[in-house]
Every structure is written in structure tokens, then in C-alpha cells.
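Missing here: one protein chain of the complex. Every other protein chain is in place.
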Amino acid sequence: AIIPVSSSFAKYIQAGVPVGPISDPTKTVGPGPSVLGKRSPFEHPVRKPSDLSSRTPLQDLYSTITPSDLHFERHHAGVATIDPGKYELLIHGMVSRPMKFTLADLKKFPSFTRICFLECAGNFRTGKEEMTPQDVLGLTSQSEWTGVMLSTLLREVGVSEKASWLLAEGSDASLMTRSIPRKGWDEAIIAYGQNGEALRPEQGYPARLLLPGWEGNTNVKWIRRIEISDQPFMTREETSRYTYPVKDKIRMFSFEMDARSIITYPSFPQKVDRGWIEIRGIAWTGRGKIVKVEVSTDAGKTWSSAKLQEPVLDKAHTLFRYLWQWNGENTEILSRAIDETGYIQPTLRQLVDARGTDLGGYHLNPVTSWQIRTDGSVLFKPENWK
Amino acid sequence: AIIPVSSSFAKYIQAGVPVGPISDPTKTVGPGPSVLGKRSPFEHPVRKPSDLSSRTPLQDLYSTITPSDLHFERHHAGVATIDPGKYELLIHGMVSRPMKFTLADLKKFPSFTRICFLECAGNFRTGKEEMTPQDVLGLTSQSEWTGVMLSTLLREVGVSEKASWLLAEGSDASLMTRSIPRKGWDEAIIAYGQNGEALRPEQGYPARLLLPGWEGNTNVKWIRRIEISDQPFMTREETSRYTYPVKDKIRMFSFEMDARSIITYPSFPQKVDRGWIEIRGIAWTGRGKIVKVEVSTDAGKTWSSAKLQEPVLDKAHTLFRYLWQWNGENTEILSRAIDETGYIQPTLRQLVDARGTDLGGYHLNPVTSWQIRTDGSVLFKPENWK
Amino acid sequence: KGQDTTKWPATFGFGRTATAQEISLWDIAIRPDGKGLPSGEGDAARGKVLYALKCAACHGENGRETPGFKLPAPALVSDTLFKSKPKTIGNYWPYATTLFDYMRRTMPYNLPGSLTNNEVYSLTAFLLGSNQIIKPDFILNAQTLPRVIMPAKKLFVVDDRRGGAEVK
Partner (left out) sequence: KGQDTTKWPATFGFGRTATAQEISLWDIAIRPDGKGLPSGEGDAARGKVLYALKCAACHGENGRETPGFKLPAPALVSDTLFKSKPKTIGNYWPYATTLFDYMRRTMPYNLPGSLTNNEVYSLTAFLLGSNQIIKPDFILNAQTLPRVIMPAKKLFVVDDRRGGAEVK
């Protein structure tokens, strides 16, 4: 830790005053106000990047808003750089008047703000005990989004009553495209704001589609075109990707993210002490609100209701907390989310029973479990289903 | 704007491919996932620092969460640097057992999260037409805070029933101290989390007092000591500062921040076009929830209700929006907040009538007004009350 | 209370009509029925040459997984049995039009948008051929491509889950 020394009175600070990493803060005038804040030199939360994505450090977060620079990433041809002055959104197809909107145009329309999560449909990894929540489920984050409701723009172009699907197309080098059925249009936002400020480049600057609760990939980033149609386009991302085997079939167009949860504390590689522990985590569902989270501290034999942090928002990460007195013995702790449709987050076994062993990598939302060892160490419990 | 070129396939990118500030993003593979995100090179929101404080760029924000690096600052001896491993909070005085808590101890207790605003009691400036919302009211910001309820800690130390005040003391070089009466204890939080991550240094890392709705200065940062007492200590910050003349008296212990609002769009130095304009702004009150914001587009002659963004939270910045068709003529636009106690944000004239002309600089919450000129320019309307 | 009662106008007047030229420049998506396919044509022979030149570096000499070697890009050729691994065009892609659409917008990864329509037709023919879906001499164009029936098409079902207690 390096302590910067500067203040409006720095000129008065006598040479020889001890200033160092462990100087007494009550006797050391600190730096004055600045243009942009920085993290404490003692804090280093980071995303975990791979070639294709980067993961949010869920275990380092205390609440539900993900700092924008820690928002997970998944892009298919890198982060596009878009000049906001040249940006335009085209809406055409089955409309009375095809139109182009500049970014300034978009910002002039009546605006809307909401907090909701985003999650990659491929979120969830297992395989070894030395995994953190970031490793297991880091492809989800939450922001406060602002933009213009898609319905406001569709009103301007005059959408045909016969229209039933639209194609959303990005302007990155993958020209990402997804077909969105009419049931997704009502809540859709063309978002230009994220956590108070402009969208971050990795989240689609200057504008993206936001479909609250729907799989991340449908929330097309760097959006430049919307084509109104009466059938899906069957793009690569909705056929050869983001589909998954279910017994002898392949399931496609799974838009809503299924309810799930994860305990973020305690988790690997943390250690716990015998005594009272507040088990903490997040739960969310693409189908509305979380109504209940249940926690088991005896490897799934019994379950009790956890406390949900108010306000519980629609399609939003919901904090849960559960008090537990650990007696120092080996055990497993688990959580399961229950959403307003009555859906209970299933076990991996239930998913395998329903879908077969060739599960694929999408829309897998099993209950996950942490093993607590007598020495207080916490390990992920990998499960194998093949 | 400089475009970084790197990706997992960078090695395949042929030399000679045109890459530059205005290259076609659909044909340029962007950089891959990274450890920490950065703002778009086209966006430069900044705080406006003076010797003593820095102000949040309210006019650049789209919603209610202030990005942590843009949170306003006001400190009295610079930003303290605290080693979290050495941090301790002492609670003593009229208690059965004086105790010290490490940061790790604080984090083990049952935790609590809420969104609320912070505002310096000295927020509000006027004086010239060329002022932005940041200049006028930039000493307020909002975060999602997490910590342990003060009441949880007081339960551990066993507070005497006779206790009625406590002293909160910071560990910065000003050893900031404020006396807090019992009515403030229930909602008080010892916060260690801000917008998902650890508190930022400027907001009191690793722990601060949070008194939702109370004047910023009472939310003692870098808190190291709480002394339980049966009378206030009459510290410098609650006597010679943060007090203000009211006619022939000096008013002290104004804890709750009075309801106020500001239009952030349109505002100086923006320009508007004739036609439909969505007037936008924020309103907040330290006394509960905002129940209504009224907007006038005819210099205060008539007022209409604006739309509030749901959910409206207790002691929180509340977005308001109001649709207006501007006919191109000179006018003034204003907003006024109404809170759940029935309080209506007053005009400067009303404040002068109630308090006299020697208003001082604290707890001034007048309705502010933007002048719209025929050329579309927007200017702040300074008011003089001497 | 807390509501702006202003009636919305029929139009806010922001934005402008897009010209036909602007639309056609961006209107590149192709539907399974062939809507959106450009004129031009191609065949596997020409595709094979292009593939070796522009694609093999990432997708492998013949588009197949090479045991013991990790390709920087997905395999493109395999047999047409659903249960076989890896899942590629032959056993997992329901529409041939998707191949044209996807390759034209994204490939080659390092130079997206650089292929001509004829080149994309030829590469599509080559890959469909390699996956034993069309004959080596099949000519692909806007008329023939939508008629190619993919083996995996019959496997696809639309998700019918709507929440509720059942795990599906």
C-alpha cells in the first residue's frame, strides 16, 4: 500500500513528518478531493477473464449492484468501440415508416430506469472443490439500467399488427443477432445508461437491448438494427448455440432464466469459525420475483427459510441471509430459490432425470453445495452426472 | 479516442487491416475480456473538486446510483488511509461492557443493505447563470450501502437505559466528531460496503457511520470510536459549523435533510429544441419518502405532477420525469419536492421570510429555476436575497 | 400522485425516415425461407480452395477435431448422428441458411465482412458437402440453399416451460 501525500495544505507539511504505509491516520493529513475516486490500495476485486468471458467476483460483493467495472463479460468478437456521435439505430421491416435514431434522439424520448440482473445462459461450472462463487456462477451481474422503452420506439415506426418476432442486431464484429418474440417486447429497453452513467463498452456502449430476466445473449449489445418480422430468423446463436439436448430432442428459445441461488459466504477459499455464522447469498429468477430462499445446513436433509433483503425487485438479484450456529462438525450448506411461479430450484439429479445426461451447457441451474470441514475450511462440492 | 487492439485472435489479425478511431466496428475484432472494465474513451464524467470538497456531476447521470468514483467528497483533513487489518472500532461509555471490534468482527454480524442518499448540509450554491446542477447541488450522491446495524453492536455492549446521545469519532486527521441523539440510532448502520464492493477511501474505508437522511457530516467516516453518553459533546462541527442563524437565534442539531429537488435535464450548458422535452431530475428528503414532485414550465405560475420512477425508496434520490412541449418562447422551468410529512420544498423567498436574510450556508433547500431562452440555451437563475 | 398526466403525442418527432439505401446496406439477415439471400452462387470445389486459404488455420485442415490438438475455433465437420460428438453442422444445425448468414457476418474471424456473396455460397457448399448433407457438385444459390434439409431439424423443439413446480 502506497499512501499518496497531497492536500491543499501540503505546502505546510514539514519535512521529516513520518509518512509511510502504517503512519497514524489521525496524524497524517490525507490527499484532498479529486476528479475521480479510486479503490483503497487494500482492495483488489477483479473479474476472472478467459478467452471468451470474464466473471464477476460474487464472493467479494456485499450487495446487489455490481460495480460497472466488475460486470461480467461475454462477447463474440471482442469489445466494439463505437463513436457515439456516429451511432444510429435502424428500425425497419414490418413497420409503416422505417426510421433511424441517433443516440441523441434515443435520449430525448421518455426514459425509464430499473434494476435487474443479466446472466449468461451458459452460467454454471463445476468440476473441482477449489472453486469460488466467481468460478461457479460468475457470469451474472446486476445494474441499474436506463433507456427508452422499446415500445416507445415501436410506436414511432408503427409496427404491423401481424408482426410477431423481431431481429436485434449488434454492431460489433460478430454482428450478433437474435430473434425476439413479441412476448419479450413489452419490458424491453434500449438502454444507454448503466449504474448512473453511460453504458460501459463491455456492456454495449452506447446502446444495447435489455430484456429483463432473459438470457444474456438476447440482450444484444452495441445494437444498431431491429428488423420487425413475422417469424424467427434462426440465427446461429439461437440454433447451434443457446440450445440444449433434452432427452432425444434439442430445446430452443429458452428465454427466461430459471430461478437459482448461490451462497457467497461462506465459500471457498474462506475459512469459518465455530459459532454463529450469517450465511449470505443471492437468488434470482427471470420469471418475476423471488418469494423465498431456503437454506439447508445439514446437506439437504432439512430446509429453513432465509431472510430476504427488501425491497425484493422483479427479475433482480435478491440478497438472502440466514443465521446458523455451526457446531464445528463436517457438514454441507446449500440454498435453493423459489420464485413467484412456484418454481423450486432443482438439484442436478432432478435436472438429469428431466433432461437426460447430455445436459449441454445452457440453462443449468442446479442447487449447489459447500462442504464445511472440521478445520473451518469451505470447499465447493462438485457433482458428476455422466 | 484511442482504440486498443488485442484479442485472443490478435495473432491472426493481418497487418494492414485498417484500425483507427473511426474504423468500422463490424469489421474490427475488439479487445477481449479484461480484469477490470473502463469507461468508453468518449465519456468523461468527473467530479468538480475544490480545496474542501468535490461535487457529483448530476447532469451526467441517468439514474439514482452514483458510480462510486463520482461520489461527492467533503472531508476536513484529507482522505485517510486505513489498513483494514489494523482497523478497530471501540464502543464505550455508558455500556455494561466496553468492546473493540475488528473489521472482520463487524462483517460477521448480521448484515443489512439499503439504498439511500448522502448530502452535505452545506449543499446549494447560487450566484451566476453559468452554473450546472453539479455546481448548484453536487454535494449529494447515492449508494447501496451494506454494514451491520448499529443497534446490533449496541446490543453486544449493553447500552445503559439512561443513555441518550453518542459521540461518533473518525480516525482521519481531523478526528471528526459528532454527537448523535438516540432518535438516530435505530436506522444507523456501521457501513463497510458501498455499491457492492468495499467502501471507497473517500467515503470512509473501511467503515463509516451511516445515518440515512441525516446531514452528511454526521455520517462520520473512518469511524473508530463510539462513546455512549447522556448529553451531547458540543463539538466544533455541531456548534461553530453546521449551525445557522434563524432570525436572532442560531439553530443547531438540524439532523434531517429537508426535502428538495433539482431538474438535471435540461440544464446549463445544454441546449434544447422546440417540441417535446422530457424534463428530468431527482428529488429526495431526509424525512422519509418523496410522495410527489411538481414541475412548473411557466416560471412558477402553475404546477403539475411529475412521474416518479418506482420503486420510491425511503430517504433516497427519486427520479422524476415530466413531459413538456416547448413552444420556443422564453420561460423558466422549476421543480419542487413534496415529502411524506406534507412538507413542500420552499422558495428562497419563503426561507428568507422564515429565517431572515443572514441565512448562513447550511440546510438551504430552495426551489431552483432554469431559464430557457428562445435560442434553446438553458441558464441557471441565480437569486439574491440580501 | 406521482404521475405525469400529459397525454403522449402521436409522434415525438425524434429520429428520421431511413432511406431504402440505408436499409439495404444493413439488412443482411437471412431467414430459413431464404428471404434475404443475395444473388450469386457457389459450389464445394471453389469452397474447398477458399477454406484452405482463409479458414483452415483456425478450423483445421478438414474442419474436424484432431485428437490431441486443440483448435482455436470450433470443429465444423462431424458425422450426422445427434449423439455423436462434437456437435457441428452435420448433427446439430437445423437450417442451412444459418450457415450462410453467420459466415457472412463473422468469418473469417480476423477479417469479418470480407467475403463476397459468391465466396460465402461456395464455403457453405463446401461445409455442407463435408458434412455429407449435399452432393459435391451441388450449386448453392438463393433458390437452392433454403431447400437443403438439415438432419438435425427434426430434433428441435421450442421451450414450452412457463415456470411452476415441474422440473423440465
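For this structure, a couple of remarks:
For reference, chains read A, B and C in written order, and residue numbers begin at 1 within each chain.
Quick note on the criterion: a contact is a pair of C-beta atoms (placed from the backbone, for glycine too) under 8 Å apart; a residue touches a chain by one contact, two chains touch by 3 or more.
It should be emphasised that the depicted structure is a prediction, and the values quoted were computed from it without experimental measurement.
Of the chains displayed, those contacted by the omitted chain across the entire assembly are A, B. In the complete complex, the residue from B:E256, B:E278 or B:E294 that touches the missing chain is B:E256. The chain omitted from view is touched by exactly one of B:F42, B:W303 or B:Y343, namely B:Y343.
If you put the missing chain back, the residues of chain B touching it would be 76-77, 90-92, 97-102, 105-106, 108-110, 156, 167, 169, 173-175, 177, 224-225, 227, 229, 231, 233-236, 239-240, 243, 245-246, 248-256, 287-288, 339-344, 346, 350-351, 353-355, 358. Counting over the whole complex, chain A has residues 8-9, 12-14, 17, 24, 26-27, 29, 275-276, 291-293, 304-308, 312, 321-325 touching the chain that is not drawn.
Criterion: only the chains that are shown with their structure count from here on.
Chain-level centrality, scored on Cα centres against the all-protein Cα centre, points to A. In chain A, the residues that touch at least two other chains are 77, 108-110, 173, 175.
Counting partner chains per residue, chain C shows two or more touched chains at residues 8, 12, 14, 105, 109, 112-113.
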